[in-house]
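After this line comes chain A, so read on.
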Amino acid sequence: MGVVEIIGWVIIVIGVAFLFLGALGLFRMPDVYSRMQTATKSVTFGTMGTIFGVGLVHPEWFWKTLIIAVFIAISNPISSHALARGSYKMGIRPFTKEENMDDLEPVVDKSEDEEE
Partner candidate 1 sequence: MLYYIGAISLILIGMYAVLTKKNLLKIVVGLSIVDSGVNLLFISVGYVKDATAPIFSMPSLTADKMVDPVPQALVLTAIVIGLATTAVALGLVIRLYDHHKTLNINKIRQLKW
Partner candidate 2 sequence: MILYILIVLGLATFFVVHRGLKGPTPSDRIVALDNITTITTAGLVLLGLYFDRYIYIDVALIYGVLSFIGVLTLARYLEGGL
């Protein structure tokens, strides 16, 4: 085992740890938006680390795994952004302990008035 292969296995283990913590956050968080943020950030970083580590273990596969990691980094935040926007417009409000914590509500109402 060379040095690069050992570095690759270490990166794979770090990525899988982040991915597991992201899934655990999806299990434990209280409402849709916090679940969405832990799922997107942590799971995207974990998947990128895992795929990049496989590319370091097999040096001939490096460029194709790099392409997969770049596509994951582009496509996963796009879908999560569209999902957050859709669930806010559907009427799901964020989980707060105090009243009047929703800073986004007057902005969204004003922009919908301008569209009409």
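On how the list was made: all candidates are chains of the complex that A comes from, given by their letters.
To be clear about the criterion, a residue touches a chain if its C-beta (ideal position, glycine included) is under 8 Å from a C-beta of that chain, and two chains touch if they have at least 3 such contacts; residues count from 1.
Just so we're clear, the structure is a prediction, and the values are computed from it rather than from any experiment.
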- Note on the structure: Contact partner of chain A within the complex, picked from 1 or 2: candidate 2
- Message: For the complex, give me every residue of chain A touching candidate 2.
- Response: 9, 12-13, 15-17, 19-20, 22-24, 26-27, 32, 35-36, 39, 43-44, 46-47, 50-51, 54, 57-58, 60-61, 64-65, 67-68, 71-72, 75-76, 78-80, 82-83, 85-87, 89-90, 92
